[in-house]
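I'd like to ask you about the structure that follows.
What follows is chain A.
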Amino acid sequence: MRTHRPNPIVSLVSRVVSPFIMMFALYVIFHGHYSPGGGFQGGTLIAAALILIRLAEGNETAQLQFPRAWATPLGSLGVLIYFGTGLAAVFMGGRFLDYSVLHLAHHATMSRSYGILLVEIGVGLAVTAILVSIFDNLLEGKPDA
Partner candidate 1 sequence: MGINTMTLSTVPLLAVLVSLLAVPLILFCSRRPNLREFWTIGAGVVKFGLVLSLLPGALAGKSVGIALLELAPGIRLALKADPFGVFFAMIASGLWIFTSFYSIGYMRGLGEHKQARYFSAFAVCLSATIGIAFSANLLTFILFYEILTIATYPLVIHKETPKAIRAGRKYLAYTLTAGLFLIAAAAVTWQITGSLDFAAGGIFKGHPLAPSTARILFFLFLGGVGVKASIMPLHSWLPTAMAAPTPVSALLHAVAVVKSGVFGVIRVVGFVFGPALMKEFGLGRILMVFAGFTIITASLLALKQDNLKRRLAYSTVGHLSYIVLGAGMLTSAALTGAMLHIAFHATMKITMFFVAGAIYVNLHKENISQLNGIGRVMPWSMGAFTVAAIGLSGLPPVNGFISKWYLGMGSMQADTLIPLFILVASGLLNAAYFFPIVHRAFFRRPAGDELAGHKEASPFMVVPLCLTATLSLAFGIYPDLFFRFFRLAAGVAGAILGGA
Partner candidate 2 sequence: MLDFFIGHYAYWFVFILMAIGLYGMTVKCNLVKKLIGMTIFQVSIILFFVASANKWGATVPVLDHSAGSIDPTKYINPLPHTLMLTAIVVGVATLGVALALVITIYNRYQTLDETRLLEHMRKDDDSE
């Protein structure tokens, strides 16, 4: 990576494509709870967009976009959103992950639906962060524990 010389075509195409990939990723995440898609797929797409920039622009520039230090806390935050949603259900008197008791909507089914959306957002965050951090770690050549 140190011998990286920016190629204008690669750079331009990546920069153009990356936001669209992210856009699509958000679509996949936010529609995941009632159609094909979801946090895993969307998160992977976001990570792909980020890694694309890392590949095309070189690591140093890309670090400005998404510093590697963010990855661990962000990943934890993602899992925590997922976990917290489940735990909230416990505190509302239901079983773990029983979104119907969360009262996110008037109807229990809709409440479940929104609950899953929350979970998908958490999963998406976590997957993004972790994939990027795997890439960064491999790049650096040091395992993170």
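Selection rule: all candidates are chains of the complex that A comes from, given by their letters.
To be clear about the criterion, a contact is a pair of C-beta atoms (placed from the backbone, for glycine too) under 8 Å apart; a residue touches a chain by one contact, two chains touch by 3 or more; residues count from 1.
Please read all numbers here as calculations on a predicted model, not as lab measurements.
Of the candidates listed (1 or 2), only one touches chain A in this complex, namely 2.
Against candidate 2, the residues of chain A that register as touching in their complex are 35-36, 40, 127, 130-131, 134, 137-138, 141-144.
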